[in-house]
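The complex appears here minus one protein chain, its other protein chains still in place.
Moving on, here comes subunit A:
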């Protein structure tokens, strides 16, 4: 029974990591690749750690596994935010099929100032057609 739980957690974690790597290989631009690697990769690592803790069944393993899970959960969004912001700031090209880029018209990349009133928009029409 315990073996079954370990196998399920390890296999699902490895499957999520495999999908994250597939996404980072196949998706078209930086934010979509980051979306794949950050979410699926972090979930895969956390699921594997849950499997490891169940497998060891000790308090020491539980403490270390909980530390790893908490750390991944805290740091992955921060790192993704920092890299995504840096990539946008240096002008990494977005995918051709990008529908919405709200910063493009309102954010000045040189002075790092955000303006909300530059472009007049009618209410209810805030989505541009591609």
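Please note the rule applied: a contact is a pair of C-beta atoms (placed from the backbone, for glycine too) under 8 Å apart; a residue touches a chain by one contact, two chains touch by 3 or more; residues count from 1.
Following the convention adopted for this analysis, contacts and distances are computed from a predicted model.
The chain absent from the displayed complex carries the UniProt protein name "Multicomponent Na+:H+ antiporter subunit F", chosen from "Aspartyl/glutamyl-tRNA(Asn/Gln) amidotransferase subunit C", "Spore germination protein (Amino acid permease)", "NAD(P)H oxidoreductase YRKL" or "Multicomponent Na+:H+ antiporter subunit F".
Contacts to the hidden chain, counted on subunit A, fall at residues 3, 6-7, 10-11, 13-15, 17-18, 20-22, 24-25, 30, 33-34, 37-38, 41-42, 44-45, 48-49, 51-52, 55-56, 58, 60-61, 64-65, 67-68, 71-72, 75-76, 78-80, 82-87, 89-92.
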